[in-house]
Every structure is written in structure tokens, then in C-alpha cells.
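Worksheet: one structure, shown below.
Missing here: one protein chain of the complex. Every other protein chain is in place.
As written, the chains take the letters A and B, and residue 1 is the first residue of each chain.
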Amino acid sequence: MIVHNHEVVIIGAGMAGLRAALEVSKVGDVAVLTKVYPTRSHSGAAQGGMAAALGNLDGDNWEFHMFDTVKGSDYLGDQDAIEFMCRNAPELMYEVEHMGTPFSRTPEGKIAQRRFGGHTLNFGEKPALRACYSADYTGHVVLHCLYDQCVKNSVRFYSEFQVTYLIVKDGICRGIAAWDIRNGGLHVFNTKAVLFATGGYGRVYRITSNALANTGDGLGLALRAGLPLEDMEFVQFHPTGLYRSGILMTEGARGEGAYLLNKDGERFMKRYAPTLMELAPRDLTSRSIQTEINEGRGVQSPEQQAKGEPGDAVYLDLRHLGREKLKAVLPQIFDIAENFMGIDPAKDPVPIQPTSHYSMGGIPVTIQGRVIRDAQSTEVPGLYAAGECACVSIHGANRLGCNSTLDATFHGRHVGRTIARDLPSLSYHDLPPEAMREAQAEMNWYFDRSSGTENVADIRGELQNTMQKNVAIFREEKALTAQLDIIQNLQRRFKNIHINDRNQRFNTEVMEAYELGNLLNFVETIVVGALEREECRGAHWRTDHPGRNDVEWLKHTLAYREDGKIRLDYKPVVITRFQPKERKY
Amino acid sequence: MERGIGSGGAFAWFFQRISGAVLVLALLLHFWVLHYSNQGEVTFEIVAQRLATPVWKTIDLTFLVLAVIHGFWGFLMIVRDYVHSKNMRLFLVAAVWTVGLVIAVMGALTIIGFHPPLPVAPPEQLGGMVQ
Partner (left out) sequence: MQYTLRVYRYDPESGQPGRLVDYTVELEKGATVLDALGEIKAHQDGSLVYRRSCRSGICGSCAMKINGFNRLACETQVESLGRKPIHVEPLPGFKPIKDLVVDLEPFWNNLHRTLPWLINPNPPPTDKERPQSPEEFAWLEMPMTCILCASCTSSCPSFWADRTYLGPAALNKAFRYEFDTRDQGFGQRRDTLDNRHGLWRCHTIMNCNDCCPKHIRITEEISWLKRKVVEEKY
């Protein structure tokens, strides 16, 4: 076991991790651990844009942005945090531009902005041009720019390291253990501060826009260390995932004017969101699509047509935008439709279906990014979180498009500043030997599974299929209860998994099993949270409990794992400027 | 790490572009002179007279030098890209240099050393010597 000392260890090299690293590297010794190379992080898959009320093309201002975010969150977002982010978003956007990120431009040479779902002018009057974009490669260019800046600042990277253990003792974070994927072997990092920027967990579902690496590693570790997870029942389904694979087709397509059509060629959104139409927020749009499908107006694939089965897709129609515009402002969408579906989007509509996309919940943190351990906001010294894995909570019950790239970059920077400020008062703590033994024993267990009989991929497949069926867009008690049993059964089966490869070096069979073990560890928090929350709010829609219930449920869920069971606690929502109202678009 | 002519390669690259362009012009000139410049029969006489003029010697010498450098520099690049065995590469680089130098020297001697037979005889006296 190799022991390293770094003042600050950041886990994850997406937008949040890299932006924080940039900030911390100015004052201290920082190391970034990432299980893929930094530029492979899934922030790069963000396409449409990054929200900031620059008002380059209309009279936008940050208060409209704040209102939209609050309303989009179905009033579950903490308004102090939302105000802090939206107010400072323009300044952050200019900083990102000054660092060298290329942006599409207006004729006057300003950053170009496009429409996005749920972003409006004048508190809901009409769509706002708020999403700053770089064709449809926005996340990609921002991620690469931040990486470039980290290279410039000689940030130390440990690439292809899988974090496996979070060392918290006596309420203090002391470091982490990580597996060196490339060479094999467990490394222990003794730290003053650990920042989790480990991203989301879309891989809980079968149809997802997320990377194969998005297995919510940080969440599993936090839960195992006795910390709670917040608002886990809120999982965003992006309305337009490519049919079957779930690959993202940016909301920017609809921002540029694309239509959603059912099998009769009807723009069905007029029945669900008459004002904003296709630019309604994601929860509403996904539900509308799913309703069309459930009511038999879905588009059939050729196989479904042959078998006479109902269709489970709708069309994203880009044809009227014209080939030239598509190639200019949505080049990636064009390529994806061609490469993965064999469809020319200028000639034919693209079949899409809702795809699991973003986790609104995560590790509870304060506005400053410090991880908290209970409803009284007791902080865990030395532990921080930012980005999708954290829950500030900005996005509440439903995130608006383009707010995640903003959230990750903004809170990445802010938590970096918090750590820089905290560093002088933080110190190294002894690593408890029993924790190190446990971390090593866990890895040894994975390397000693040749006598097991259960197939890892089958367990993973069953988890994803059942979650997709029982805990997706529409939820009800019976399915959720059944899903809890299924998960407990899968957890039992997991104890008997088989792993063939015993090599230490580049053993991705062990890594995939580890990721699955992690998923199985925290996935119950989604189901239990959804089961208990008997109302409809944002992305959480209980068909057996219609309507939002502010009297009982205007509160954040905190889920703990105690004695093998999930225990829930609740935390109040911060409401400042905007009182909860009925949500209509 | 292998060595090449010049410190960086900027000059060599630039030279290849310029020499390439000049060679294209020279080739066009060559074609025109040989095939279209005189309407009548091409005789030894006419060719010999042309080759004897200093202007033409200069043109031909430039043509030769540029072609040899341009062509053999290209060979060296191919060797440097595709031959990975050290010995083989050494051998081929030496071979390219040798052949290039030999061709250049032989060509130069031919061009510079060419004198038409004196005195210039009228074509009919040369009889069947030139067909």
C-alpha cells in the first residue's frame, strides 16, 4: 500500500473538479484523481449551452434567471443558493470566455445565446435567449479549456485511479483510498481536504444519456461513511434521448426551433404547455412524451410495426431548420443521428425517447460547498462536494437545461475558494489502521471471486431494467415496493459474483464489479425516497398521489444507511423571494 | 533522435515549395522549347547550338540542381518516415546521397562541358549522322 500526502485531493476531473483544482492550486498542494483521463469526463457531453443572463440579445437579467430556476425546481430549490449562483453567473461566464473557451458569436462579437427549456423573460412571459453556446459542443469546449488551464498551472493528475474508500473517523475526513487501475495496487491519500466531484449516476437506468463511467461512486462512498444523501428521489429524464441508446440530443435543438411530433405528426406539446410548447422544462416535456407513448400515440420502429406492437418513441423534427443551419449550429446532433441511427436529420425526423440524464440530489452541502451530516447542517471538517454529485440544492425537484454546466463550473470555483480559505485552519489527521485494513480487504475480496457463480453484467442489467420499469418517470407504490425487494435480492446475489480475471494490472472486470457494488449500495435511497414522498413534484411523479403537497412535502429528503436499512430525515427548504405557486408553462 | 539538414526544417520546407514551383515552370519551359519552339525538323544542329549558349546552360544547370535536391530530399523524407531499422536507414541515407551526388556531378559535367563540334558544319555535310 502506497501512502501519499496531498493537502487537497479532488476526486473527479469534470467541470467542477477541474475548476476547483484551478482555484486550489493557487494556494496549496492539490492532486486530482480521475478514473478516466480528465478530458474523457462526462461534462464534455453537455451540448446545448451554459446559462447566464448576459442579455446579449434581449433584455435578460439575473432575477428572471433566478425565478425560472426556482419555478423549474418546483420550489424545492434553496433560494439563497439559487440567487447566489444566478446573480454571479454573468461574471463567471465572462471568466470562462477570458480563459479561452471558444463561443459562438453574435454579429457584434458578443457571446451568442439561444433559447432553452424553462428559461423565460419577465417571469414566464416568453422564452429568453440565455444559453451561451459554442455550436453544440459547449460542455466539450469548456471542459477542454479548463483542462488546458490546469495543465498551464501544473495541476497534479492521478489519471485512471478509482477511488474506493472514504476515510472518515470521529466526524473528520482524513483521506481516501484509491485503486491504481493501470498498475494495480491500493494507494492511500492522507489529506487535509477531500473534494468530491464525482458526477452522477445515470447508469442506474437502462436508457441513459450518461457515460458508462457515471456510476455515482462518490455517493456510494459518502453513504457508506455514514453520511446522508439528499433528495435522491429526484432523477431527471431528458426528453430527447436517441431511440434505444438514450444518447443525448440537445435541448438546444428545440431551442433552435425543432418540433416534437407524435405518430400522427401532431405537435402534441400544445396540449401540455401552450405558452412554451417544446421549450417547457424537462420534467414536463418528458412526462408529456411518456403520456403520448402510454396512450398509444408513440412512433413505431420497423420491428414494432412488423409485430403490431405499440411504439415507444416520438419524433424530434429538425427538417424545417434546413441542412445549412443544422450543420452550422447543431453539427454534433447531425453526426449523432447519422452515426448511431443512420438518419439524415435534414431529410427525416429522428426517433427519440426520454433518457435518464441528471441527478438533482446528491451529497448535501452548504452554499460554501462543505459537506453536512444532518438536518442541522453540521459540517464534516475536511470534506467538500461540488457538481452533479452534490446537492446545494440549486435544482430542487427538477433542473433547467444549461444550469448544470453553470452549477458545476460555478460551484467548482466557489468550493475551490472555500477550500483555499479553510486550508490554514485544516490539518492532517492520523489514518486509522482499521480503515486501511478494511479498504485493502475490500479490494482483496474482488480479486478473490473466481469461485463465485453470479454474473456481474446480468445483475447490472437486471438492476437497470427494473429501475427503468419501476422507478422512472411515472411512479406508484406497488412498483416501488416491488423494486425494493428486487434490489435486496440483487444485493444478496452480488455477494456471490464471479470474477475471472485475477491480474492486478488494468483489471476492468474488477472495476466494473466495484462500480456495480457501489450502485447497489446507494440505489435504495432513490426508491425509499420516492416511496415515502407521496406527492408529485418536479421529476418525481406519483400517479397514486396526484398534485403537489406543499403542506407536508416542501422539504428536502435526507437518506442514511443504518444497520443495512435506509432511514429518512428531512430538512427545510430556504424560501426568500418567491413563494410557491402553481407551476404552469 | 535523428538529424536532418538545417536546424529546424523551416528552410527545407520552404525550399521544397519554391523549388517545386520553379521546377513546374522549368518543366513547362522545357516542354515548350522541345515540342513547340521550332516548327521545323529537330536536328542535332539546332539542339547543339541551343545547348552551347550560356543562358541555356544556366537554365539547365538550375533545372538539374533543383530537380536533384527536390527529388532526393523527398527520398530522404520517405526513408526517415518509413525505415525504422537504424542500419538500413544509414545505408539508404548514404545511398540516396551517393546517387544524388553522382547524378548531379555527371549532369553538371555534361551541361558545362558540352561544346558543339567546331566548326559548325552545314547540315547537309553531316550526312546521315543525324536522323
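In this section, a contact is a pair of C-beta atoms (placed from the backbone, for glycine too) under 8 Å apart; a residue touches a chain by one contact, two chains touch by 3 or more.
Worth saying up front: this structure is predicted, and the values here are computed from it rather than measured.
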Touching the absent chain when the full complex is considered, from A:340, A:445 or A:474: A:340
Of A:29, A:148 or A:454, the residue in touch with the unshown chain: A:148
Which of A:4, A:224 or A:244 contacts the chain that the document leaves out: A:244
Residues from chain A at the interface with the omitted partner, ascending: 36-37, 39-42, 44-45, 90-91, 94, 97-100, 102-112, 134-135, 137, 140-141, 144-145, 148-149, 151-152, 182, 209, 211-213, 244-245, 247-248, 331-332, 335-336, 339-342, 455-458, 499-501, 503, 505-509, 512
Residues belonging to chain B that touch the chain removed from view: 1-2, 4, 7-10, 12-14, 77, 80-84
